[in-house]
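What you see is the complex with one protein chain gone and the rest in place.
== chain A ==
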Amino acid sequence: MYRSHVLCCGGTGCTSSGSAKIIEEFEKEIAATGLTEEVKVVKTGCFGLCALGPVVIVYPEGSFYSRVKPEDVKEIVDEHLLKGRIVKRLLYTETVVEDKIKSLDETDFYKKQKRVALRNCGVIDPEDINEYIAYDGYMALGKVLTEMTPEDVIETLKVSGLRGRGGAGFPTWLKWNFAKAQPPGQKYVCCNADEGDPGAFMDRSVLEGDPHSVLEAMAIAGYTIGASQGYIYVRAEYPIAVKRLEIALNQAREMGFLGKNIFETGFDFDIDIRLGAGAFVCGEETALMTSIEGHRGEPRPRPPFPAVKGLFGKPSILNNVETWANIPQIILNGPEWFASMGTEKSKGTKVFALGGKIHNTGLVEVPMGTTLREIVEEIGGGCPNGKKFKAAQTGGPSGGCIPASLIDTEIDYDNLIAIGSMMGSGGLIVMDEDNCMVDIAKFFLEFTVDESCGKCTPCRIGTKRLYEMLDRITRGEGKMEDLDKMEELCYYIKENALCGLGQTAPNPVLSTLKYFRDEYEAHVKEKRCPAGVCKHLLQYQIVADKCKGCTLCARNCPVGAIAGTVKNPHVIDQSKCIKCGACIEKCKFGAIVRK
């Protein structure tokens, strides 16, 4: 027994801010003070508050130390672990109210959260199966194999109302039921961990923080549909997740939770890992399966649906990581418990990766139906530097931008679709007044043009034409009729593209056209970018009153566009200016403005 546990986040966010070094220091200092027998250092998954990384929590007190530096470790060991005096200076400021220390659950960031899929992340050591077992791990699998029929499992999922967390929100039970209804024979269970949506990292956190929950759920699915083999398709860009999955697989096999004759019920199931190689389209289910088969990851027309003819031509189901992580809890706590959270048609919780112009970047898990305002303002702490919230983008390249006027929307699958966005995998990027919405639409289209697999024409050529029109607009060369043309093309692509990537690719354009048409018009009619982002539309000007004539800007202009004599106001020649911004950086008097 240890009297204290030091939990250090070993997720990608904190690892990037140097948590490996912190863990090393803790082990060194704890050994040096002779506390090795009393204090245990645990490398966990993500706590969620990535903005404050590297994060360390010391239990039993639950002291939450943020932005810990290697040189702080000695102080924590000497003061807190040795003498029992919490190092207030290093605590997350939100947890310190005057002289009292609040529990983490009372802070704005955690207060409204409800952790189901992330329940073990930041709590257990993901590289030790015993810790997972201690938190009821593999109990759901045991229950399913010994007490439930496949029909019971399907019924449980149906009552729970669980819908796929990967984007489209298809009812999970229905998908499983289709595959189960196929004649017995080789079937496959697949896990989609190809989290390609830029700015989304919830699946990665589950894999890094709680890999066994995914393995357990996949085995449950194998039993339900009659499959003996599973595949996890994971991005190669997630080295930590891949490593922990491999460790988890080996431990599960050793303990007999995977392999032959699981729980001595005669049920066989095993899982292999397949690495993705950087293609966004492989998040689409048929493309993912084509990729596992070793080909270019191009989607196939549906029907036949994968549940009938999927991986290697056999009936297959594919669910995303977060969906899997919910399943053991639904089995253990009962479907009614799960269905008691959320809205009428969207049950349970949803994990969002909160990023962009927001204070508390990180992972949050909230019940479905939480409003965007609660997420952005209360949990996220609003936009930094007193800037005004302009829009939130959900669903990545397939989603849309939600304007400030709709901030009170309750977030669930159907509401998001209704306002022209979608849930997607859960990326939630906040934008403030300094972001240009035309530029953002162009950014997403550039992404889809790049990632389109090229198989169908509407997507391959349509997105390219959309991008070109957006590019012209940001250069000030757009015409008003382009806006209507773009809209028409968007609907054409949506209706005709082969797969989900193409069908949703126009969403960023459509939603910005709908909610931020004035910005488009300013670009087209006035040749002006209201947010001051689009380079070609910017003008640098010198305010004569403020200019002291120091000549610094003229000397630093790389193209000689600034003229003027000493101690007299300078002038920028707009025809020569390349808008590099060197002058504005150098000016000591704030005399140069960007318009």
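As a working rule, contacts are C-beta pairs under 8 Å (C-beta built on N, C-alpha and C of every residue); 3 or more make two chains touch, one makes a residue touch a chain; residues count from 1.
The rule is short, and it goes like this: contacts and distances are computed from a predicted model.
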Among "NAD(P)H-dependent oxidoreductase subunit E", "Acyl-CoA synthetase (AMP-forming)/AMP-acid ligase II", "ABC transporter ATP-binding protein" or "Response regulator", UniProt-listed name of the chain not shown: "NAD(P)H-dependent oxidoreductase subunit E"
Touch with the omitted chain, as defined above, among A:50, A:252 or A:513: A:50
Contact partner of the left-out chain, one of A:150, A:198, A:226 or A:382: A:198
Contact partner of the left-out chain, one of A:296, A:536 or A:555: A:296
Candidates A:351, A:402 or A:431 - the one touching the absent chain: A:431
For chain A, residues in touch with the removed chain: 12-13, 15-17, 49-51, 53, 196-201, 204, 236-238, 274-280, 291-297, 312, 353, 355-357, 361-362, 393, 396, 427, 429-431, 435, 440, 443-444, 447, 453
